[in-house]
Every structure is written in structure tokens, then in C-alpha cells.
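Excluded from the complex is one protein chain; the other protein chains are retained at their positions.
Here is subunit A:
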Amino acid sequence: MKAFTTLDGLVCPLDRANVDTDAIIPKQFLKSIKRSGFGPNLFDEWRYLDHGEPGMDNSQRPLNPDFVLNFPRYAGAQVLLARENFGCGSSREHAPWALEDQGFRVVIAPSFADIFFNNCYKNGLLPIVQPAEVVDQLFRECAATEGYMLNVDLPTQTITTPSGKVFAFDITEHRKHCLLGGLDEIGLTLKHEAEIKAFESKHRAAQPWLFA
């Protein structure tokens, strides 16, 4: 996993509530057995005017000029600004894979769906919850200023706006530690191998029907 420490990133505003993972990456792209290459199909149904299928040359497809990701001023954005309940619906990790593959490293929203939120951390993508009024303010500032950038600093858990306003965000110690180090979580868990085995023996003795 890519480590995350600090980022000065261009912000792209996606002003819709309840953006679901079907919208983030439609089902036809889930047939892939790989975990990379989803970026060009991020928000496929909103981003292009035609119907997308795996294997198409996306560079030849007609772009929807009204979709924010296609606005020249947001090209290369690394911070996605979103509304309530971002990432609801399907558990597909292809959603964070597509965001990360497109170049996003941070998503800021008033709330996230639980599974999506959790999946982000496994892929070096930092989801940040901010109060609705802060998100509103960021949307306003982003609309008013072309080239609007935010500084996101994980060690100090802060977002800093171009005018120097600072907003703090929460993250669990475990997630912070993994993101900062870009750590393999399985490797970390396997340090507890003896504990897992001890638990398993006790569990088997209590509920033998759970084991074949």
C-alpha cells in the first residue's frame, strides 16, 4: 500500500449527496480479476456520454462536458470534496481502487458509508469527515477560486486552506499508523498468530460445531 503523510492537492467538488459505489464504478467493470486500471472508468456513467464496457479505448469516448471531473480546471485533482453518505451501497473495493487509480488521495465529506470508509484505508486513500458547515465552506471557496488547493497533513491530522484556516480531523491510531507507514495489515496481524491460535482452540472447545 502507498504510504500517506502530507499532500498539497487540487480540490475537485462533487456536489451530490448519497454517491453510491455503483456510480463510482459501475458493475460491468467489476468483472476484472485485477486491482488496477479502474481509473478511466471512475464515475463512468456520469463522465462519458456513451455506454462504457470493459476493453473500450476510453480515450476515444465522448466526455460529458457537464460533469465536474471533465472540467479543465479540475484536471489532476487529488482531493475529492463530496456530500453526505459518500460511498454508500455495494462493498466493492473497486470504488477506492478507481479513485486511487484516477489520482485521488483524499476524500472529504460530512459522512461516509462504513464499508467504503474502511476500504479506503486499505488503499492509501484518506477519507476525512468534516462537519457539514465546514464542507459547505470548502465547496464555496473551491467554486470561487480556480486552482483551489488544500494541504492535508496526516501527522498533525489537519486540513489547511489557502487562506490559512486549519481544520482538525479524527483518525484511529491504528489506521494512522498503517497509512503513515504504508503497512501490510496482514503482516501486522500475523504478529498475533499465537493469540489467534489460542483463541481458536478455546472457541473450538466451546463451539465444536463451528469446525469441520
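Please note the rule applied: a contact is a pair of C-beta atoms (placed from the backbone, for glycine too) under 8 Å apart; a residue touches a chain by one contact, two chains touch by 3 or more; residues count from 1.
One rule holds in what follows: contacts and distances are computed from a predicted model.
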item	value
From "Cytochrome c oxidase subunit 4", "Phenylacetate-CoA oxygenase subunit PaaA", "3-isopropylmalate dehydratase large subunit" or "Phosphate transport system substrate-binding protein", the hidden chain's UniProt protein name	"3-isopropylmalate dehydratase large subunit"
Among A:K2, A:R140, A:K165 or A:H203, residue touching the chain not depicted	A:H203
Of A:N118, A:Q137 or A:Q157, the residue in touch with the unshown chain	A:N118
Contact residue for the chain not shown (choose from A:R140, A:K165 or A:H192)	A:H192
Touch list for subunit A against the chain that is not drawn	15-18, 20, 22-23, 26-28, 30-35, 45, 51, 54-55, 83-85, 88-93, 96, 111-115, 118-119, 122-123, 172-175, 185-186, 189-190, 192-193, 195-196, 199-200, 203, 206-212
